[in-house]
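With one protein chain removed, the remaining protein chains of the complex are shown where they sit.
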Amino acid sequence: MGPVHVAGAYRGVVDILAALTLVVEFGMLRQALARDQIRLYAAQSALISVLAIVIGAGRGLTGLFALAGLSAALKVVAIPLVMRRLLRGPGRGGSGPAEAPGVAGSLSLSLASTVLWSLGLAAFGAFTFTAMNIHSPVAPAAALAIAAAMVLVSFALMIVRRDAVSQAIGYFSLDNAISLASLVVAAGLPLILETLFLFDLLVAVVVFGLLMRARHARGQSLSTAGLTKLRG
Amino acid sequence: MLIVVLLLLLCSLAAGLVSLAAPARAGAAITVVSGLASFGLVLAVAGTAAHRDIAYLPYLRIDALSVIFMLATGFLYAALAVYSVGYVTEETGHEDPADAHRYARRFYAGLNLFCWAMLAAPMMNSLALLWIAIEITTVVSALLVALEGTDGSAEAAWKYVLIASAGLGLALLATIFAYVAGAQVLGGRYDLALPPLLHAGAALPHTPVRLAFMLAVLGYGTKMGLFPVHTWLPDAHSEAPAPVSALLSASLLADSFYAILRYYQVTAAATGSGFPREVLLAFGVASLLLAALQVLQQPNLKRLLAYSSIEHMGILAIGVSFGAPAALAGVMLHVLAHAAAKGNAFMGAGVFTVKFGSTQLSAHRGALGLLPWSGPLFLAAVLALSAMPPFGIFRSEFQIVAGGLGSGRYAATAVLIILVTVAFSGLTASASRTLLQPPQALRPARPAAAGTDAGSAAADGTIPPGPAASEEGSPATDGPGGRAVVAVLDRPAAAAGRVLTRGEPSAWMVVPAVAGMIALLVLGLHPPAELTGLMARAAAQLGGVA
Partner (left out) sequence: MSAALPVPVIQALQVLTIAVGAPWVSGVIARMEARLQGRRGPRVLQPYYDLAKLFRKEALAPEGASWVFLAAPVAAVASYLTIPLLIPVLTSYGLPLGYMGDILGGGFMLSLASFLVAIAALETGSPYAQIGASRAKTFSAITEPVVLFVVFTASMLTGTDLPYAVAATVRSSAGQIVAPGHLLASAALFLVILHETSRIPVETHTGTNEFGMIDEARPFEHSGPYLGLLTWSSQIKQFVLYTLLLNVFLAPWGLSSTAQAGSVGLAILALLGKAALLGIIVAVIDNSFAKLRLFKITEFVSGAFLLAVLAVFTFYLGGV
C-alpha cells in the first residue's frame, strides 16, 4: 500500500474500533436500565459496521460494504426496535408485570465483583488467543484477541444478569463478538454465507421475542430470578 | 437418485408449511404421509450410499456416515408421525376446542419443520450450511418445547434457547476457524465445503484446526448434552410433549454428534487422531459420570429418560475416542439402536402421561396391568436402554467395549463398564419398581388441602366425589387402605381422581412402539448384511485407526 505510517494509521483505527467495542461490552455489563443496554448494543453494532467499512476500504474487499449496510440495518435499527417494543409489553391494562419492565433485574454478584471477574475473563481470553499466534493479513491480531475477550465477557453478561432482556442482549453481543472475529480472520468468506448468518440471527431474535412475549403476556415479569423450579 | 434426494429434502418442508395453514385433521394426515414417505426415501438413499457417496449441486453430499443419522431421524419421523395422531387427540391439556385446535396445528407444523431440519443437516456439504441447519433445529424445537404453555415449559424453553444459542455461537466460531484453516491452503474464496478440507489433510495449519475442534465440541456439545453444557437438557426434554421429547433425545442429540464427527474427521486428517480422541474421551466420561449419578434418584420419568440420553451420548463420545474399527462400527449401531429404544421409551412415557395424567414415576404404579401393550413395551424399552440382550444397544455397547479392549484402552474401558452398570441399575430399578407394583386402589379421596396451582376438581363424572389431594412427587402412600394420591401436572384440566381402567388410550400410540421394538430386536439379533456393510463403511470413513 502506502508508506509505513499509512499502514500504522489503518492499524490504529482498527485497534481503536475493536477496543471501543470491548469498552461498550463492559458498559453493557454495568448498566442498570434495560433501555440503556439496548442503546449500547445498538452503538456496538454500529461500531462493528464502521469497522467493516474501514476494513473493506483499507483492504479493498468491496463485499464488506454490503455486509456493513446489511448488518447495520439489522442490528442497529431492527433488533433494538424489536427489543424496545417487547419491553413496553403487550399493552397496558390487566395485571401488569410484577416489576417495572424497564429496570434490568438484579445482578447475582455485586457490580464491582462482576467487573473484576469480567476483567479476569477478558484477560484470559485475550492472552490465550495471543499465545496461539493466529495471524491475519487483513487486520492486526490484537483485534482477534479483543474479540475473544468480548466473547467471554458476553458470557459473563448472560450468566450474571437475572432478567430476560439482559440475557438476550448478552446473546446478541456474543453474536457481535463473533462478527468481529470473522471480520478479522475471515474477511474473505463469501458474502452469501455472511448474509445467511445474519438472517439466522434474525430468526433467533424472532424466537427470543416470541418466548419473552409469551411470558410477559401471562402477566409475569421478565425477571428470571424465579425460574428455579426445575432442578435436579 | 437426484429426484429421490430432492424429494427427501423438500417433502417435510412442504408438509410443515402446509400444516401451518391447514386444519388439524389435514395436518395429521399430511404429517403421517410425509413421515412414511421420508423414511422410504431414506431407505432408498441408504441402499445407494452403502456403495458410493452421493453428491449433487455443490450443497448436497450424502455418504455412509450421513445415512446412519438420516436413518435414525427418518425412522423416528415415521413412527412419531403415526404416534402423534393418537397423542394429540388424547392429550387432555386443552379444554377449549379452539385452543386444542391451535395446539394441534402448531404441533404438526413444528414436527414437520423440525424433522426437515434434522434430515437436512446430514445432507449438507458445507460446514456453514450444517451450522445453519442445526440453528434452525434449535429455533424450531425451542418453540415446540414452549408449546405446552405452562410455567415449567416456558422456563425450560427459555433456558434451552439461551444455552443452545450460546453454544451455537461457539460453533459458529468453530466454523470460522475451520475457514481460516482452509483458506490458508485453499485460498480466500474457500466456501467451507467438506471434501476439499479432507483432501488437504495434513497441509492444514494445526492451531486453527485444533481450536476449531475444541470450539466445535463445546458448541455442538451444548446441543448434544455433553457435560458441562448439558444443563438445559433435562428441563427441555421433560417439559416438551412426548413426541417432541423423543425427537429431541434420539434424533437431535445424534445430529449434533454428527456435526462433531465431521469436525473430528477434519481434525484427524490434519493433526492425527490423538488430540481429538482425548478430548472426546474427557467429555464422554464426564457426561457419563454425571448421568449415571443423576439416574439413580429421579422421580420424574421424562427427566430420567433425559439423563439416560446424556448417558448414551457420553457412551458415543467414548466409543469414538477408542478409535478402533470395531468401536466405531459399534458407535454407528448405537446411534440407530438408541434412536429406536429412546423413541420407544418416550412413546411409552407419552402413553403414561395421557393415561395417568402425570409424569411422576410414583403415579405410574401398576402400568403393566393397566396397559396391556404399552406397559410391557415400555418395560422392554427401558431394559433395552440399559443394554440388556437381545436388544440392539447390547450389541452396540459390546462392540464398543470390544473395540476398546482391542486397542489397548483398558482403563477407559473399565471406567465405561462401571459407569454403564451404575446407570443400568438406576434406570432399571426406578422404572421397573413402579411398573411392577400392583395398581393402587381407587378410593375417593378425602378433600385434602388444595395443593399447588394444579387444577383441581374437574372431577370425572363417574367417580364418587372428591377433588383429589394433589401433591407433586410424593411417593405413593400405604396400600389398599390408603388415600388415593394422584400427583397432577400443572395443567388446569387434568382430571383428578380419574378412573383407571385397563386399556390402551389409543391404537395410534401402540403400533409405532411395536414397530420400534421389532427394529430393536432386528438390530440386536441379526442386523441385515446391507446395514452392517453401511456401518462398516461409515466407520472406515471416520478413520478407524487402532
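Chains: A and B, in written order; residue numbering restarts at 1 for each.
Note that in this section contacts are C-beta pairs under 8 Å (C-beta built on N, C-alpha and C of every residue); 3 or more make two chains touch, one makes a residue touch a chain.
This one's a predicted model, so the numbers in the text were calculated from it and none came from an experiment.
Seen in the complete assembly, the chain not on display touches A. Interface note: of A:A57, A:L81 or A:A123, the residue touching the hidden chain in the full complex is A:A123. Not every partner is drawn; the one left out touches chain A at residues 5, 8-9, 11-13, 15-16, 18-20, 22-23, 26, 30, 111-112, 115, 119, 122-123, 126-127, 130, 140-142, 145-146, 149.
The working rule: only the chains that are shown with their structure count from here on.
Between the CA-based centres of chain A and chain B the separation comes to 32 Å, rounded to the whole angstrom. Residues 132-134, 136, 151, 155, 158, 164, 167-168, 171, 174-175, 178, 181-182, 185-186, 188-190, 193, 196-197, 200, 203-204, 206-208, 210-211, 214-215, 218, 224, 227, 229-230, 232 of chain A are the ones touching chain B in the complex. Residues 128, 132, 135-136, 139, 142-143, 146, 149, 151-152, 154-159, 161-162, 165-166, 169-170, 172-173, 176-177, 179-180, 183, 188-189, 191-192, 207-208, 211, 234-235, 238-239, 294, 297-298, 303 of chain B are the ones touching chain A in the complex.
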